[in-house]
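Below: the structure, in structure tokens.
What you see is the complex with one protein chain gone and the rest in place.
Moving on to chain A:
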Amino acid sequence: MSQTLSNSTSSSPVSALSGPEASGLPVVPEWRRALNKFLGHRGLFIGSVILGFIVLAAIFAPWLAPHDPYVQNISQRMIPPIWHEKGTWEHILGTDKLGRDYLSRLLYGARISLTIGLTAALISGVIGTTLGVLAGYFGGRTDAVISYIITTRLALPVLLVALAMAALVGGSLEMVIILLGLLLWDRFAVVARSTTQQLRDAEFIASAKVLGASTSYILIRELLPNILSALIVVITLEMAHAILLEATLSFLGLGVQPPLPSWGLMVSEGKAYMFFQPWVIAIPGITLMILVLAINLVGDGLRDMNAPEGRN
């Protein structure tokens, strides 16, 4: 035994130097490998391109929109979109029943959908992650209490609660954001809790404890970066969820109030005309579908990117 031990001493510096360079293969930089992976994933690529377009359209809406989305013009009511025989270049996607330009309202509506999706997902992300991490890390009684809260939340039908609250407080953009933020945290909590439980007993956490790191340091700096990739996937899912719920609430008249150009509200306002001018609800409806599809593609893609090599 002692003979083998002393023999292998000499090989120590050699093995310490053997790395990627030693193999003679060209070294692929980290960003290039990540880019290849991104371009190679078709769903993620398509989703990001569509999402990118919608985000740009929302940001630059005031410059892109051909008309003011709020200006009414009774003489220009219900002009059909350009592919229709009566369409005009003045209003590419036509006008609604009050003569407002549909394309402009659609562009400004993207701002509302994205704002609601992002802020509601972030609010629920903070609530759910905090609860989930605390439950997973401390376990025991803390876990029992928080798990009970999660179960209670899961037992509530989101749409019913949202409808009841909206009816009580009255619909507005801020109200919808706060309401959805306070309702959609359950998936964050469940994912954060289970991923934290997996890492709680990891030796790098023990090592930070022995070094005297505070619990908040361990949770925020050591643990959180390791569960973030799972949470980012949940953020995309909940964003899509929040956007759809906002459209539902607005369609039912309890969400964003007119004259704000929410896509759900546009569908709602057009529903009286849908048998004769179907484009009035088809345009915002399809846009909504494409946005949610793009967000879900990005979420799926991010999950695949984070999965270990060779697993789908």
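Throughout what follows, a residue touches a chain if its C-beta (ideal position, glycine included) is under 8 Å from a C-beta of that chain, and two chains touch if they have at least 3 such contacts; residues count from 1.
To be clear about the criterion, contacts and distances are computed from a predicted model.
Undergrad: Which listed name, "Multisubunit sodium/proton antiporter MrpD subunit", "ATP synthase subunit b", "Peptide/nickel transport system ATP-binding protein" or "Amino-acid transporter subunit membrane component of ABC superfamily", is the one UniProt assigns to the chain that has been left out?
TA: "Peptide/nickel transport system ATP-binding protein"
Undergrad: Of A:L122, A:A213 or A:M274, which one is in contact with the hidden chain?
TA: Touching the chain that is not displayed is residue A:A213.
Undergrad: Looking at the full complex, which residue from A:N226, A:Q257 or A:N296 touches the chain that isn't shown here?
TA: Reading the full complex, the residue touching the unseen chain is A:N226.
Undergrad: For review purposes, identify every residue of chain A that touches the missing chain, sorted by number.
TA: For chain A, the residues touching the absent chain are 1-2, 4-6, 8-9, 11-13, 15-17, 19, 202-204, 206-213, 217, 222, 225-226.
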